[in-house]
Structure formats: C-alpha cells, structure tokens
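First, the structure itself, so that you have it in front of you.
Yeah, one chain of the complex is gone here, protein chain that is, but the others are all in their spots.
Our next item is chain A:
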Amino acid sequence: MRVLTFVRRNLVVIAGTLALGYLLLPNLVVLLYSFNKPVSRYNNTWQEFSTEAWSDPCGAPGICDSVGLSLQIGLLSTLAATALGTLAAFALARHRFRGRAGVNSLIFLPMAMPEVVMAASLGTLFLNMRIEFGFTTILIAHIMFCLSFVVVAVKARLAGMDPKLEEAARDLYAGPLQAFVRVTLPLALPGIAAGAMLSFALSLDDVIITQFNSGPSTITFPMFVWGASLKGVPVQVNVIGSAMFFIAVLLVMAGQLLGNGRARRKS
C-alpha cells in the first residue's frame, strides 16, 4: 500500500528518471567499456579493468588524425553554414520578394530528403564536375546540409521578434548598421547559436554523406569508427566517444551557469 502511494505521488519523477536512464544508458556502456582490456579485437565482452586506452587515446593507428579532420570540418562547415544560413533567414523573414515561398520550401528540402539520396547525387555531381574527392568535397557537402537547419532555427527566432524594435532603433538615431548590430543581432543570437550548435553536431557525426564524398586519405572520425566496426573497434573509440560526451556536458553546464550568473547580476 505504501509503495503504491509513493509511486502515485512521484509518478512524474519516476517516469522522467526512467526516460533519462533510457537515453543515457548507451553512453554509460560506452564509458564502461572504455576501461575494458579486451583479449580479442572485439571490445564487446568485459575482461578486466584497465586505464590503458585512457592513457594512450591515440594508440589506435589513424584515430587521432580522423578526430582532427572531423573537428576541422565541423568548425569550418559550422562557420560557413551559420553565416550563410543567418543571412538567408533574414532575407526570408524580413523581405517580401518574388519566389519567396518557393525558396522557403526548397530550403527545407535537404532536411526532408533521405540522406543517402543526397549523398549519392552529390557524389555524382562532384564526379561529373571532375572535382577531386577529399577535404573540399566533404566541406561543401556538410555546409549544404547544415544550412537548412540554421535557416530554420534563425527564422523561428526572427518570427517571434517585433519588427517595431528595429523601427524604434532607427527612430533613436541608429543607422541601418547600428540598428542591426545593437538590436537585431543580439535578439537573434540565441537562434543563431542554436543553429550553429546543431550544425556542428550534425557535421561531426555524419557518415553517409561523408562516405559518398570523401577521398582515400580523408577519413573522418565517424568513418573511422564505421570502418573499424567491421574488423574490431579499438578501445580508444570508446575513450574518445566518452570524452566528447563529457566535454558536451561541461559546455552545456558552463553555459547554464553563465546565463544564471548574468541574470542574477542584472536584477
């Protein structure tokens, strides 16, 4: 009886904890197996505790090169997609021009299309244009699919913004550039940041499009893992995966703390 009452009172908390556990369980398994010392090439049965892989994360040949490449492509494609996508979102949200509705749905298309179709058609395009597969082709492909997400995120933010604010800025002696920098940009920033974060995450873990558009010497981290999974995943993959998870958690927490601190100081 008592147990039942407890469950009824804390139903939301229990359901929430279960859902969160469901979401994070894979990460825990990855973390756990990063401390494994497998006997075969396959790291899927628990043998013994070891910090060997953590002390030598670059131990598997080529793994750190692939992480470096992924980070490089992730940063560059995020920068380019965020800049282009923000401009496109402003054009779509603030200006009425011919073909606006068409552009709106075309922008959405890369998000809706199966990734493999886009990957294959891009590959065909590069092949026919005789562009050598490698860093550039991966970068172009990543910028392309990230763009839509940035446009959608920024546009949503702009839609909730009173256009009268820009008029007020102009009325208060701010020229077009000043009005943009002082009022429009700061207000659109959360949308831009969300788009950028999404871009980086998408670029960092993309396999399919990268697979179709990479050269023989450009192996990104997801491609490395994909390739390794056929012949045995080294423990270092678990180490780098766990490290990425912790870095992401730390960044989010830092952002939260910073935001809270600022809010408290202002009030």
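Going forward, contacts are C-beta pairs under 8 Å (C-beta built on N, C-alpha and C of every residue); 3 or more make two chains touch, one makes a residue touch a chain; residues count from 1.
Basically, contacts and distances are computed from a predicted model.
A chain of the complex is left out here; the name its UniProt entry carries, from "Spermidine/putrescine import ATP-binding protein PotA", "Electron transfer flavoprotein, alpha subunit", "Maleate isomerase" or "Multisubunit sodium/proton antiporter, MrpA subunit", is "Spermidine/putrescine import ATP-binding protein PotA". Checked against the full complex, the one of A:P186, A:G215, A:G232 or A:G255 touching the unshown chain is A:P186. From the options A:V7, A:L87 or A:L172, the residue with contact to the unseen chain in the full assembly is A:L172.
Although one chain is not displayed, its contacts with chain A can still be listed: residues 162, 164-165, 167-175, 178-179, 182-183, 186-187, 266-267.
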